[in-house]
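Note that this complex is displayed minus one protein chain, with the remaining chains in position.
Up next is chain A:
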Amino acid sequence: MITLYRPGDSLWHRLPTGRKAALLAALVLGISLVPVSWAWWGALIPAAVCLGCYAVPGIGVTRLLAQAWAARWIILVTLAGQLLFLGPQPAVVNTARVVAIIAVATLLALTTQVTELLDAIERGLAPLARLGVDPRRAGLLLTVTLTTLPVLARAAGHVREAQRARGARPRLRLFVVPFLVVALKHADELGEALTARGVR
């Protein structure tokens, strides 16, 4: 299950979700707008912002390192590609920027419960109700999408296990059909469950 949320009482945890999302979005935008022409400052500023965000009591730099480790393949691919085509300085600056953006954006998920996020999305989208957007439905759509991904990942694992148990060699075609059937069945069951839980 995608649940990055870590319970706590840090400054980020205490901030109201809407304000927190706006602040983090502003930081992400700020980091992405640091000009490459600022040479190494272009890497140091995003790194400093990122460290500053994580250094608050209750979060900690260890958490930042864990996020960086989780994104290691993105970092490696970004760095390698840029080193090859742009040279060392732009490569380091751009990679630092990408890592900082991922880490800062992740703070929202780390310190906000999905329920709070759902409430904030509903509140944020409320003005669009006049244009025919259903804020509750939009918020729920996002939540269900997030929570369904790991269920489908697990279903994919079960399909592969079942195929191995029956001695089938791994082939894309043999995997896709049963996986689609399982996914559609899950969608059906989820629809029923949502109806049963009062979602119209």
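In this section, a contact is a pair of C-beta atoms (placed from the backbone, for glycine too) under 8 Å apart; a residue touches a chain by one contact, two chains touch by 3 or more; residues count from 1.
Everything that follows uses one rule, which is that contacts and distances are computed from a predicted model.
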item	value
Hidden chain of the complex, named as in its UniProt record, picked from "Helix-turn-helix domain-containing protein", "Paraquat-inducible protein A", "ABC transporter ATP-binding protein" or "Hydrogenase nickel incorporation protein HypB"	"ABC transporter ATP-binding protein"
Option from A:35, A:132, A:170 or A:198 whose C-beta touches the chain left out	A:198
Hidden partner interface residues of chain A, rising order	1-3, 5, 7, 113-115, 143-144, 146-147, 150-151, 154, 186, 189-190, 192-200
